[in-house]
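Take this structure first; my questions come after.
Note that this complex is displayed minus one protein chain, with the remaining chains in position.
On to subunit A.
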Amino acid sequence: MPSTDVLIVGCGLVGGTLACLLASHGVRVVVIDASPPPERLDPALDGRWSALAEGSRILLDRAGLWPALEPSSQAITDIRVCDAFSPLVLDFGGIGALGHMVENRSVRVALADRLATLAAATVRAPARLSTLERGPYRVTATLDDGERVDAALVVGADGRGSQVRALAGIGTRARAYDQTAIVQTIAHEESHDGLAVELFLPGGPFATLPLPGNHSLIVWSERAALVPGLLAADPAVYQAELAQRVGEFLGDITPVGRPQAFPLALHLAHRLADTRLALVGDAGHGMHPVAGQGFNFGLRDVAALAELLIDAHRLGQDPGAPALTEAYSAWRRPDTALMLALTDGLVRLFSNTHPVLTRARRLGLASVNRLAPLKDLLTTHARGTQALGRLPRLMRP
């Protein structure tokens, strides 16, 4: 038999969660990651946080990760969406936790700890793929240290610049937004009370997300050309620009640590599956952070693929059979294309000052707030407990 059932390339948030889910159901996995564990767990390297929708939290709980994450997480209990030029707001409060903010580094620590307890999981890091051969009956990979791994299926969980995707010759469609996201932690005077605010500005959406204590995370999408100037500006000027956008609800604000900048782009792999291969997370698709869906959407891939693989394992089926990879692709492809189109549409709708569009979106926000059923629908999507397509079993409450 192949030396393992599934070879997962990339032990980040998406690949690591998949490994935990599979191994805890007896599916054998080998996970390789290019960065060595100490570097991956270095607190100085990654001050990033992710907004976890409720469905994603359920999935991390099923993967045995949530108990370790909960203490350092922050619940989002209210979301307000506002348009810069209008007093009208869309308010999602009053229904319990809409999501949680978790620190990426905490997730990585929890993943490493959990994987170490699972007998069916083997982690190899640092290790890179040298070659990848996919035949009708198995996948054979060689690692840069010369070791050979035989698997029934290879999963590319290796991010936007996926090596697995490249080695498989799967192209992507990509379009850069003329926007860069500035990610900045701030400390503030007043409590945020679990409130997340998304403000649509002409330069791009500006989100303030609650972190534990009197801290919040700013995700500021801005016209790309303005960003280098902002980051090079006098700290007082930068802080004033931030404060003006955050508004007054948090009292005085102070940036904590350095801002990080990420150019924004949309990309979609031509195929999410191929012979004995599946792509999950950013290896398959990337979207604008406007809806806070990137990470959650990657976890939706994980939940779907894990469900198919666990079912196949319980029936003694070949985990890399064409029936399985085709089912994965048929499940995720339409959902992905629709989500990319939705986030793309939101960005285009809001990131401009055309008077007709400005009026239309104000009316839109206001009427959504008045129409209870439509708001409920949007809320369940924000919570991630319902899908456009079939919601994976592992994400259901």
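Things worth noting here:
The rule we apply is simple: contacts are C-beta pairs under 8 Å (C-beta built on N, C-alpha and C of every residue); 3 or more make two chains touch, one makes a residue touch a chain; residues count from 1.
Note that contacts and distances are computed from a predicted model.
For the chain that does not appear here, its UniProt entry gives the protein name "Ubiquinone biosynthesis O-methyltransferase", which is one of "NADH dehydrogenase subunit E", "Ubiquinone biosynthesis O-methyltransferase", "ABC-2 type transport system permease protein" or "DNA polymerase-3 subunit delta". Interface note: of A:V102, A:A120, A:A141 or A:V155, the residue touching the hidden chain in the full complex is A:A120. Residues of subunit A in contact with the chain left out of this view: 1-2, 24-28, 119-120, 136-138, 150, 314-318, 322-323.
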